[in-house]
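The structure under discussion appears below in the form of structure tokens.
A single protein chain has been omitted; all remaining protein chains appear in their positions.
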Amino acid sequence: MNTLIFRTFAPFITGLMVVFSIFILLRGHNEPGGGFIGGLIAASAFAIYGIANGVPPVRRAIYFHPHSIAGFGLLLAALAGIPSMVAGVPYLTALWTYPVIGNVEVALSTPLFFDIGVYLVVVGAITGIALSLEERHRG
Amino acid sequence: MNDTQIYLLLPFAAAVIAPILVRFLGEKAAWILALFPAAIFVHLFGLVEQISNGEVVTGGFVWVPSLNANFTYFLDGLSLTFALLISGIGTLIILYAGGYLGGHKHFGRFLSFIFLFMGAMIGLVAADNLITLFIFWELTSITSFLLIGFDHNREASRRAAIQALVVTGGGGLALLAGVIVLQSISGVSELSLLLGQGDVVRDHPYYLLAFFLIIGAAFTKSAQFPFHFWLPNAMEAPTPVSAFLHSATMVKAGVYLLMRMNPVLGDTVIWETVLPVFGTATLVIGTLLAVRQTDLKLMLAYTTVASLGLLVMLTGFGGEKAIEAAVYYLIAHALFKGALFMIAGIIDHEAGTRDVRKLGGLRKAMPITFAAACLAALSMAGLPPFFGFLAKEEIYAAIAHPTFWGVSITLLTIFGNALMLVIGATVALKPFLGEPVKTPKNAHEGPILLWAGPVVLSIVGLVSALFAGFSNHDFVSPMASAIAGTSVEAHASVIPHFSLALLLSVITIGLGVAVYLKIDQARFAMAWLLAKIGWGPDKGFDQFISGLVRFATWITHRLQNGRMEAYMTTVFIFFGVVLWGSMIYFDELPNVPSFPVLSFYEWGIFTIAAVGLFSVIYANDRLTAIVSLGIQGFAVALIFMLFGAPDLSFTQFMVETLSVVILALVMTRLTLNKTDARKLSEQLFDACVALLAGSALMVLLLSVIQQPFDTALSDFFTSYSKVVAHGGNIVNVIIVDFRGLDTLGEISVVMIAGLSILALIRVKGQKMRKVLKQ
Partner (left out) sequence: METALSILSGLFFIVSIYLLLSKYVIRVLLGVALLGNAVNLLIFTAGRLTREVPPIIPSHLDVPAVATANPLPQALILTAIVISFSFFAFLLVLSFRAYQDLKSDDTETLRFAEPKNEPTPPLGY
């Protein structure tokens, strides 16, 4: 699988897939998509990159250890439930706010952060699995 | 929260601070800690006047009202006398423990256990709610387990502790069942209300069930024959424990329960048969076994068994006189037996042995102990002017009826009492009288912490009898009234007056003295007899436990034989049989479905899925296996797509891709056996099992889809997704909003799986082999 074409194109494919995965994540509330799917797409992107170019470039590219990313995601998802407790409603109740940033109304909500948390957990955990297996495979 | 409640819970506070105090003050902490039970005692003593006038003190708080389990207490004559004995003797025991175990490295822990026990015991006698009663009852079992096993480095201690826990804990389960039965019979959950429901309970068809459960609990706790064996073994505990738990308090919990239940369960033929028969049997057997012993503590332990038998007999004998006698004897016994246990401990502590054959002539070395021992022994022997005398007089007055029943019980009681007198004399007099004998340690008087307890108890035994009018009015009458359920007026007097009872007392003493002079021969005869019998409940307990372990081992090896496919086969056969069986039994089989109408591409995808599926089975090499697995996975993704689930379809695609990738990565290292190595018959059998379980699920699903569908939940999500949760993708809204907590749990699982895989990969092969070798 280490063909020149594959190796050359893999970084671009990966970059595209990661961007696409974020798109899928963010549109997930109203259209098909969401954290789980987005996370899986990004994880497959990194897995492909790993197969093509080896694991070390992938580790350098994502900078953080995959499990740190997953841990951060879990923390984010758990914390996304806290504001509702401050507001006096049960844990994880959705809260919405619509601040206007530069004439554009942005819909911010706790489920958004929760979904980002889900995304990061899936990306982190599954990339971690794939990369460690690939390392095993090579070494 | 009122005063009394705080006092009732005080021991638990003491249990917490005891280890800390001991760390700073050593054995002197006992002086401070003794203030806790003393405070309880003083407070309760202040209630005596009120309660002797027939009032009750109640209170508590609501705990689990829906289950009728509340923390409520009520104090009447019975509870109060018990609570006074527990806190009063408890105070002395704390001091005594300071002298006895002062230097022990776990002294703080020991005191903590003792206080926990004290709190449980006071809670038990004060409990109003039946569930509270059960909880404190079990707590006394558990704390006594801890105390008996205190010296856990010795096997004998461990065995005694386990034995006590098994026997009394088993009784506790009977109590739980018993109180639930009583609750359902009477409809009330408080003892104070239950006491008025006696007639309802006695006429109920479940009366016998409640009766046997309650006496099961009481007999195990109070060491009645044939459950008596755990009590002597519990003498492995340090002496303060024996003096506290196994004379004055815990073992009396069973007697307390019987006395408490007397107005509810008593006054029936079975009550007045079973209790006297077992009580008298325990009395006789206990004293006979006591004669056999040479260890001071064991002798006392067996006489405790006997005394408990006497109490049970009196409680069930019937009539106010017998109850009065039981009350007198209970108080007298707590006083003199507590004192004698502590004296045995002092002798052990100062002379280095508890063997009565190696002791003698200690009166010069230990004059105070000797004096206390004499007072206690005289009370035990039932001589005037001691409290024991009142008890003995009342017993004989109550039971000496000119009927066959009365006469036979009286004769056996005389026999038992005479032997108890012998033991009392042996324990209290033999070590002190006669020529001084060389003891392992050079005996001398112990510190005040040690002898304070027995001296106080012995003097109380004397004073309470001298002021019998006060004792009768303030303690005996209210307690006897509470047990009898009607007002009882006790008026025993310490001045002997000529009666049948006095005559019987004299006979008892005469018989006792005669046996005492021949004690060595009597002991020899008993030893010979027991050797002849050779088997007892104690040995039976060991056989029972080892039998249990063997049975458990056998059944474990049968069921868990270590072959995975056997487990799997069992599970799936069971699964299939349960599903098929219940569907057939309840006539829930689906109608024969009509032939499905599908478009050609749907047929095509279904066929692809099926082909992928079967080629997984027949895959001969890893590439085929991976590819066929991928085929069925993608087919499933397409099915999701066809039926309006783009999210699922997408997820399935990604997951199948990743599965294929990691499978490919791992499988290059794993060899897949070319052929299925199972024999054809095994393959057929497995196929049948798979057919059985799989078809059951298939039929279940067919039957499910023929039922009308309840759309309530789906409608809820559909109609509120946009309005409330501001999301158009209902599936995503359910995941991140409506059921967010579930998702949080699920991503935690993903995270944990990732971490475990990392750990598995990181563990080096060498290290793993080393771990496995261990």
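When the chains are written out, they are named A and B in that same order, and each has its own residue count from 1.
Definition applied: a residue touches a chain if its C-beta (ideal position, glycine included) is under 8 Å from a C-beta of that chain, and two chains touch if they have at least 3 such contacts.
Just so it is clear, the structure is predicted and the values come from calculations on it, not from any experiment.
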Visible contact partners (per top-of-document touch definition) of the missing chain: A, B
Residue, one of B:182, B:515 or B:625, that touches the chain absent here: B:625
Residue among B:105, B:438 or B:563 that touches the chain left out of view: B:563
Candidates B:208, B:555, B:713 or B:741 - the one touching the absent chain: B:713
Chain not shown: contacting residue from B:59, B:447 or B:728: B:728
Touching residues (missing chain, whole complex) on chain A: 30-32, 34, 36, 40, 122, 125-126, 129, 133
Missing-chain contacts mapped onto chain B: 155, 158-159, 162, 546, 549-550, 553, 557, 560-565, 568-569, 572, 593-594, 596-598, 602, 606, 609-610, 613-614, 616-617, 625, 629, 632-633, 636, 639-640, 642-648, 651-652, 655, 658-659, 662-663, 666-667, 669-673, 676-678, 686-687, 689-691, 693-695, 697-699, 701-702, 704-705, 709, 711, 713-714, 717-719, 721-723, 728-731, 734-735, 739, 742-743, 746, 749-750, 753-754, 756-757, 760-761, 763, 765, 768-769, 772
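Note that only the chains that are shown with their structure count from here on.
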Centre distance in Å when chain A and chain B are each reduced to the mean of their C-alpha atoms: 53
Residues of chain B touching chain A in the complex: 646-647, 650-651, 654-655, 657-658, 661-662, 665-666, 668-669, 725-729, 731-733, 735-737, 740-741, 743-744, 747-748, 750-751, 753-755, 757-758, 761
Residues of chain A defined as touching chain B within the complex: 28-37, 40-41, 43-44, 47, 51, 66-67, 70-71, 73-74, 77-78, 81, 91-92, 94, 96, 107, 109, 111, 114-115, 117-118, 121-122, 124-126, 128-130, 132-134, 136-137
